[in-house]
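Only one protein chain is missing; all other protein chains are in place.
Here is chain A:
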Amino acid sequence: MRVQVEGWHAVGTWTWNAEDDACGICRLAFDGCCPDCRIPGDDCPIVWGECSHPFHMHCIVKWIGVQGNNVQRCPMCRREWQFKSS
């Protein structure tokens, strides 16, 4: 018997490789997005600090933005916040 494939639809799944399930700032799942976004994925990425704590990028940027001239600190461990270079 010969089968001829006329078309196919690929379905993929993805997940962020974070140690935690949810962002420590907005408490929403990393597999979802931050409260200001609608679609998870590259437009609402997660980022890590040198201290290894992950957050939605939009959440941590908001937090470091309000700390003014003070030292920018990780919300979880209060160590100085530095983005971890990947």
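Following the convention adopted for this analysis, a contact is a pair of C-beta atoms (placed from the backbone, for glycine too) under 8 Å apart; a residue touches a chain by one contact, two chains touch by 3 or more; residues count from 1.
Assume contacts and distances are computed from a predicted model.
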Query = What is the missing chain called in its UniProt entry, if the choices are "Ubiquitin-conjugating enzyme E2", "Ragulator complex protein LAMTOR3", "Ubiquinone biosynthesis monooxygenase COQ6, mitochondrial" or "3-methyl-2-oxobutanoate dehydrogenase (2-methylpropanoyl-transferring)"?
reply = "Ubiquitin-conjugating enzyme E2"
Chain not shown, touching residues in chain A = 24-28, 35-36, 59, 62-63, 66, 70, 73, 75-76, 78
